[in-house]
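The other protein chains are all here in position, but one chain of the complex has been omitted.
Then we have chain A:
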Amino acid sequence: MNREQLVEELKQQIIEQLNLQVQPADIVASDPLFNEGLGLDSIDALELIVLMQQKYRIKLANAEDGPKIFQSVDTMADFILANQTPQAG
């Protein structure tokens, strides 16, 4: 999966996990996820952490990195690409 596909998949995953009433096309990948932009809150942050673990098998080692990683869909995609373990086969 290339970066562009990952970004689109992430938008879909975020919409489903958080039950957002928007379409993937409405989410700008570089826009902030919290406060401005999508207006997510602290409960959503926990949902995104679980999403990262369940779907991409990435566990956040340091909670202080959260704000940087979950700043936007772009930063989430970069983090996944940098940390995802290559699948066997």
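We take it that a residue touches a chain if its C-beta (ideal position, glycine included) is under 8 Å from a C-beta of that chain, and two chains touch if they have at least 3 such contacts; residues count from 1.
FYI, contacts and distances are computed from a predicted model.
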Which of "Branched-chain amino acid ABC transporter ATPase", "YeeE/YedE family protein", "Multiple sugar transport system permease protein" or "Beta-ketoacyl synthase chain length factor" matches, in UniProt, the chain that is not displayed: "Beta-ketoacyl synthase chain length factor"
Contact residue for the chain not shown (choose from A:Q5, A:Q23 or A:Q54): A:Q54
Chain A residues touching the omitted chain (full complex): 17-21, 39, 43, 46-47, 50, 53-54
